[in-house]
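Here's the structure we're looking at; comments come further down.
Missing here is one protein chain; the remaining ones are kept as they sit in the complex.
Chain naming follows the written order as A and B, and within any one chain the residues start at number 1.
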Amino acid sequence: MGERDPVTTAYGSPSASYGSSAAYGASGPSGLATRGESANLADILERVLDKGVVIAGDIRINLLDIELLTIKLRLIVASVDKAKEMGIDWWEHDPSLSSRARRAPVENGTSEEAAG
Amino acid sequence: MSRKLELDQDTVERDLMKLVLTVVELLRQLMERQALRRVDQGDLTEDQEERIGQTLMLLEDRMGTLCERYGIKESDLNLDLGPLGPLLPPRE
Partner (left out) sequence: MTDATNVTDPTETTGPTDTTHMAEATAATGAATAAGTLEYAYAVVREADTPHAALERVRGVAGEPVRAVRHLGLAVLAGPVPAADFDEGPLRERLEDLTWLEGVARAHQQVVDAAGADTCVIPVRMATVCRGEEGLLRLLASGRDRFATALDRLEGRVEWGVKVYAASAPAQEPSAEPSAASSGRDYLRRRSAQRRASEQRWEHTEEGARRVHETLAAVAEGSRLHPPQDVRLSGEADRNVLNAAYLIPHEESEAFAQRVGELAGLETALRLELTGPWAPYSFVAAEGNGRAEP
C-alpha cells in the first residue's frame, strides 16, 4: 500500500516497463496498488513455454516429454486442459463437488476471436 | 543424499496414516455429498436422515481427532495424481 502511484509507474510509458505488473486490490482506499517485482514465473512460463510460435528447430525436444515439465510444470501450467482432455475431472460434473478454480470460468465463446 | 534411509518409525507411521486418512476423507466427502443429495430429493425417512447425519458427524469428528494425533493438517490430506490433478477438490 505504501507504494502507490501505479498509473504512472505501470502504465505511463508502457514500452519502458515490459513485464511489469500492477495489482488492484479490493481493499485499498483507491483500490490500486502496484507490485514492483517482475512478472511471476507462472506468467512467464505460460507464455514462453506454452505459447509463442512453434517451429521445428534442429534440436528436437518435445517439451511435453520432459519428465519435470510433465510432473511439475505442465500440470501446474496446464492441468485443467490435460485432465479434461482425458475426461477424468470427475468432480466437475458434480455441482456439489465442483472445483471451480480448475476450469476457466468463462465460456470460450467470445474469447477466441483474435484479430484477423 | 541427506534423505538416505531416515526411516524412523514415526515418519513411516505418520505417512501411512496420512495415506489412510486421505482415502477415508475421500470416502467421507463422497458419502456426505450423496447424503445431502438424497436429503434434497426427500427420499429418506427422518430416521434414516438422522442416522446418516449422526454417522457423518461422528466420522468428521474422528477424522479431526486422528489428524490432530498424528500432526496432520486437513490440507495435507490429498494426493497428487499427476495429470489427473489432486485426488480431493480444493477446500472451499
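Just so we're on the same page, contacts are C-beta pairs under 8 Å (C-beta built on N, C-alpha and C of every residue); 3 or more make two chains touch, one makes a residue touch a chain.
Because the structure is predicted, anything quoted here is derived from the model rather than measured.
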### Task
Just the residue numbers, please: which parts of subunit A touch the chain that's not shown?
6-7, 10-12, 14-27, 30-32, 35, 38-61, 63, 66-69, 72-73, 75-81, 95-96, 100-102, 104-106, 108, 110-116
### Summary
Omitted-chain footprint on subunit B covers residues 32, 35-36, 39-40, 46, 49-57, 60-61, 64, 90, 92
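One rule holds for everything that comes next: only the chains that are shown with their structure count from here on.
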#### Entry: Whole-Å gap between the CA centroids of subunit A and subunit B
31
